[in-house]
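Below: the structure, in structure tokens.
The complex appears here without one of its protein chains, the remainder shown in place.
Showing subunit A:
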Amino acid sequence: MKKLLLTAALALGLAHGAQAQEFPEGPVTIVVPYSPSGNTDVFMRHLAPSLEEKWGQPVVVDNRPGGGSMVGTAYVSQAKPDGQTLLLTSSAFVTAPALQASLPFDPRADLMPIANPGFVSFLLVVNGESGYETLEEFIADSKESPKFGATAGLGTTTHFAMEQFLAESGANVDVVHFKGGGPAVVSILSREADIYGSSVSSAGEHIKTGAVKPLAIIGDDRIPLLPDVPSTKELGFDGLNIKQWIGLFAPAGTDPAIIEKVNADVNAAIQNADFIETVTPLDWTLNTSSVEGFTDKVNTELDIWKQLAIDRGLAQ
């Protein structure tokens, strides 16, 4: 009996190996749970040609927006786990579950992390005429008279960036949600809100004209596009590390060999010179990742944001 099981296991293993080598067996659909032209969508569309070249199969980008990425994510969680349907989503994958008690999928059990090819840094920005020169000045002033912090929507990464900043700095700021990054930047321009954790691309042009002033880069390091702006770590906030990342996922039950292959192919694809040339001006920092490393990151972040949501009284 034991022998039989062993043989079966071996046979299965072999079958799996063979399957992985055959991957992909047809066109690969990569679901982007956002509208065409969003950050994630643009990244994927630029990446697709390199993957097509590697796989010798068409890569179809399938936009399934809705519910702040939840609709498309749930769709892939129920897809056939053969590697032919994958998900490219943002860090909303780890932030949204911290707020929503009843998700249509289990982020730990229903999807398998594959690769984490890039991230975008956040800036803390204020209105150019607000008079704040440093983040300390803003924090001190907020304790005199309370301020408003904008987000691009409840449960988005910008929301958690704001909450993490408030938890670390003790600034007296009420959070107000806007529908998307554009309206959030406008709220800074119109001074309806006072501070926003923005991506460079959302605020970039307004930083150039001086209408919006960046006070700090969230995280450990400065960014090449704004070399004069200090990082929050330099300013003494060690715990601020949030990034807007993107990640590739497969439905649970996908052959680990396929996962490894896709991981390797994505890591190779982001080395493509054309690809680098087109996406780096869009503020992406490209990132080589391992399946294991990314899985750990996802699980850790799910815990971190859940805890932050509980600490800040956001969880339902």
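As a working rule, contacts are C-beta pairs under 8 Å (C-beta built on N, C-alpha and C of every residue); 3 or more make two chains touch, one makes a residue touch a chain; residues count from 1.
As a convention for this text, contacts and distances are computed from a predicted model.
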From "SRPBCC domain-containing protein", "Sulfate adenylyltransferase subunit 2", "Multiple sugar transport system permease protein" or "TctA family transporter", the hidden chain's UniProt protein name: "TctA family transporter"
Option from A:24, A:38, A:118 or A:197 whose C-beta touches the chain left out: A:38
Touching the absent chain when the full complex is considered, from A:182, A:239 or A:256: A:182
Residue among A:26, A:58, A:239 or A:281 touching the omitted chain: A:281
Residues belonging to subunit A that touch the chain removed from view: 35-38, 41-42, 45-46, 61-68, 70-71, 74, 99-100, 102, 104, 148, 153-155, 174, 176-179, 182-183, 185-186, 189-190, 192-193, 201-202, 204-206, 208-209, 211, 278, 281-282, 316
